[in-house]
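Here the complex is missing one protein chain, while the rest keep their positions.
Every chain is named by a letter (A, B and C) in the order it is written, and numbering of its residues begins at 1.
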Amino acid sequence: MDQLTFQFPAQPCKPSAKASLCGVVSSGNLEVLITQGGQPNGCEVSIHTSARGFAPIWQAVLADFAAQHALGGTAITINDMGATPAVVTLRLGQAFRDYCGGAQ
Amino acid sequence: MNLPQPSPPSRGPSFYEATARQRVNRLLDAQSFAEFLPPQSAHSSPHLALLDLPGALDDGVVIGSGTLGGKPVQIIAQEGQFLGGAVGEMHGAKIVGLLQRAIRDKPLAVLFLVDSGGVRLHEANAGLIALSEIMRAVLDTRAAGIPVFALIGGMCGAFGGMGIVSRLCSAILMSEQGRLALSGPEVIETVAGVEEFDSRDRALVWRVTGGKHRYLMGDCVALVEDDVEDFRQTIITLLAQWQENPPEPHALRAEQERLTQRCQQFSGMRDGLEVWAALGVPNPQQIPLLERDALVTLRQGLSL
Amino acid sequence: MPTSLPSSTWDTRRQRRQARLQRATQAGIGRHVPAERIKTLLETVIAPGDRVCLEGNNQKQADFLAQALSECDPQQLHHLHLVQSVLALPSHVDLFERGIASRLDFSFSGPQGGRLARLVQDRRIEIGAIHTYLELFGRYFVDLTPDVCLITAQSADAAGNLYTGPNTEDTPLIVEATAFKSGIVIAQVNERLEHLPRVDVPGDWVDYVVVAPRPNHIEPLFTRDPAQITEIQILMAMMTIKGIYAEYGITRLNHGIGFDTAAIELLLPTYATALGLKGKICTHWALNPHPTLIPAIESGFVQSVHSFGSEVGMDAYIAARSDVFFTGADGSMRSNRAFSQTAGLYACDLFIGSTLQIDLAGNSSTATLGRITGFGGAPNMGSDPHGRRHASPAWLKAGREAAGPQAIRGRKLVVQCVETFREHMTPVFVEQLDAWKMQESLGMALPPIMIYGDDVTHVVTEEGIANLLLCRTPEEREQAIRGVAGFTPVGLARDQAQVDQLRARGVIRRVDDLGIDPRLATRDLLAARSVKDLVRCSGGLYTPPSRFRNW
Partner (left out) sequence: MTLFPLLDTLFPAGHDASVTRQVIAGTAHTAIGPVALLGTVDAAAISHDIALRLASQVLDLVDQHPGRPLIFLVDTQGQALARAQELLCLNGSLAHLARCVDLARRRGHVTLGLITGEAVSGGFLSFGLMADRVYALQSAQVRVMDLKAMARVTKIPHERLVALAASSPTFAPGAENYHRMGAIEALWDTPSSELLEQALAQLRASQPGGDNRLQQGRLRGGRQEAAAIVAAVLAA
């Protein structure tokens, strides 16, 4: 298992009291939890992943997502069982929409 | 875009496919669910971390309270996709805690969405003890006059200790996809050989453990569609008429009688087809293909 | 007039055939062979060095005859040259390990790929060539004509007429090549019948018939459980339907096997119908009877399907839909691999399939190190046939995209649909295909490339569609591929400015460019979410194999 942490600069988003969780920790899948973070212009990401040695890809996927979404002021926790970047991006998008108020 | 409905009659969101969280949110009244120990205030299992496995923030089970048809209920939902919904230390403790809390808070019922292979082997001892505690807690909850309903329709079914727990509940609702048994077919095949139980013969697996068979045998009170809404409506109906009785010797005597008699009646049989024929089902081969409503009608016509 | 006649006789093959048949008669074996005498027959009518075709492809198998041949005495039978579609059964490989056969010309090896590679490395097998189906079929009539063929059918009558049932597949073609060049035809059947439902192979083309102790094995190769289709595959299917099928007006097509294409099939009654595409796309198919096509058929999307073979559990459904499928007077389907392959090559405007690796030129391969799997039919489908002359709007549009308005021919659309990473984070996009390493290690004439890059017109990934027809230089082509390769090393090495430019030109189109709302990409969009749904949709006519059930 790899344990990774990243910080990305990001446009601030409207803080939400409601945490948002999407996905399940299962083969090829992951859970993404978005909560309020400490820095209004940044996003802190903490990852546990069963797949070792993919830090650069996580960095790239998350940086790309952070560049396209106003993640400032959020903290993201990820538990991963070998999800591909496509699935990671999908879950991040679902969790973020939910966090921003698109509740189910 | 206005999408047409899919042509087959798979009506609402599938219970089988949904995650535990989706099941809870769709089963209860909209926006009514309040989670206990939500993921943002939780940590995942230290035992899994020791084995170098990523845990889940809810340790594979969602608990909380909400309303169902406006009535207060508490709810437990196992996540079958996370390690087969299996029970470890934290997972089990959340369930025990919820049941203890139900005894204190007196909701109208506890809904237990079972989706589990039983003990989580990575935490085998903790899991076994937790299952024993869950068994006692379910019986305590019922003795306090609060019914506990097991809803079985997930990918992992209800196996091992969770199979026992399910049968300790006030009643079981199953979909056709649901499975209820003690040992999984794979375990029996591994120990006793493929001739005893071919776990890859999935039609056989369902004829032995599946929802339709359990319904025909009276081991679950209701057979529902694989549709969260159907689970919801059925439980609402059931709840409206439910009377939770304290444990009484005469009731257990009657159950003893029923079980003993049925072991004699179906002695030596190894396939649902044989049992259904013995129950008087005219064309047993047709059972797996029957739709839910047709099966319910068929069962009502049997003198069970 | 020649002044002298050639000294040699001109019917040596026929004479040899007669001699062999006679030897069998002397051994007391007539047309109908008892199962327990099959080895005697094989040892009597086959001679060392013969070219033998053992029928079998990735669906039905002459498994009883294969087993019997592999148990023959290597002292009597050796140096056989096998010419067959697929090396699928363990007994096929046993033939080489036991020294009965030594040379092989084939198309596909699937599950035996690992054992085959070891035999090649140990020099215990000599491979003539690895073909596509059509090439091999063609060579049966040119220079690889079988001396003996061992085939399989459903039933036979007293006269040796054969009924194949829906899995006709390669049988007529193999028999034709063998019987009309003085070869010997031996058929295993599942049953003897007084009256056949129909005759697929006339009895006077067949020399021997044996009722096998067990029905021939048929693999349900084309069944994909809708329950396993992911949201990413649904998104890619939406992109393909809207960005390719709708834009080119694809009516005649072939789909590869896989969940990506199953997703497309299951979106036709929902997503494609909502886009108003019913009747405008996907009406005519060269396709095996995929169970996932049932909802599209039932919703009236599909007008015609011709099949290479049948599919386990689909027979009753096919029989009840004779407007769509090719069926005989008996009601059941007649498939034909050779004709369907030809249809896929020449009569279809589009092929779409998935693959394991794609390089920067668009070459793709399913070769895995240490396994020789071969090609099957995909390269026939997934290639632009330069011999095509008839035009269609889709073919013309593609041709003009590639060569401008003055194009003198069209192009077949060859689409590769892949997620950028496979399971275990294995990137699909690579700098160099494993096929090259394989060529080197096994000393092959060519790297086993499944579909050549210059045949590929579109690459679809979750990142978007790359239209390679619009690329004008190899460099553009490379950047277009990198541009949809996502976070793979190949994708990360893209030239962002060039990729942005390609996107501006419409060479690369992202989900947003296609006007697709990714939030719609949920499993609720599938016309069937489970095998049970497919059964319901078929009105109970589809009876899936047990392993696909959860009821």
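Just so we're on the same page, a residue touches a chain if its C-beta (ideal position, glycine included) is under 8 Å from a C-beta of that chain, and two chains touch if they have at least 3 such contacts.
Since the model is a prediction, treat every value here as computed from it, not as a measurement.
Touch, as defined at the top, links the missing chain to these shown chains in the whole complex: B. The chain not shown here is touched by just one of B:L113, B:L151, B:A181 or B:A203, and that residue is B:A181.
Listed residues B:L98, B:V148, B:L239 or B:L295: the one in touch with the omitted chain is B:L98.
Within the set B:A30, B:L50 or B:A240, the residue that contacts the chain not displayed is B:L50. Annotation for chain B: contacts to the undisplayed chain at residues 36-37, 45-47, 50-51, 63, 89-90, 92-94, 96-98, 100-101, 104, 118-119, 121-133, 135-137, 139, 143, 158, 160-161, 163-168, 180-183, 187-188, 191-192, 196-197, 208-209, 213-214, 217, 219, 247-249, 252-253, 255-256, 259-260, 262-263, 266, 268-272, 275.
As a working rule, only the chains that are shown with their structure count from here on.
Rounded to whole angstrom units, the spacing between the C-alpha centres of chain A and chain B is 32. With centres set at the average Cα position, the gap from chain B to chain C is 43 Å.
The geometric centre of chain A is 42 Å away from that of chain C, both derived from CA atoms. Within the complex, the chain A residues that touch chain C are 28, 51, 54, 57, 60-61, 64, 82, 84-87, 90, 93, 97. Residues of chain B touching chain C in their complex: 1-4, 6-10, 13-14, 16-17, 176-177, 200-204, 206, 210, 212, 288-289, 291. Residues of chain C touching chain B in their complex: 227, 269-271, 273-274, 295, 298-299, 517, 520, 523-530, 532-537, 540, 546-551.
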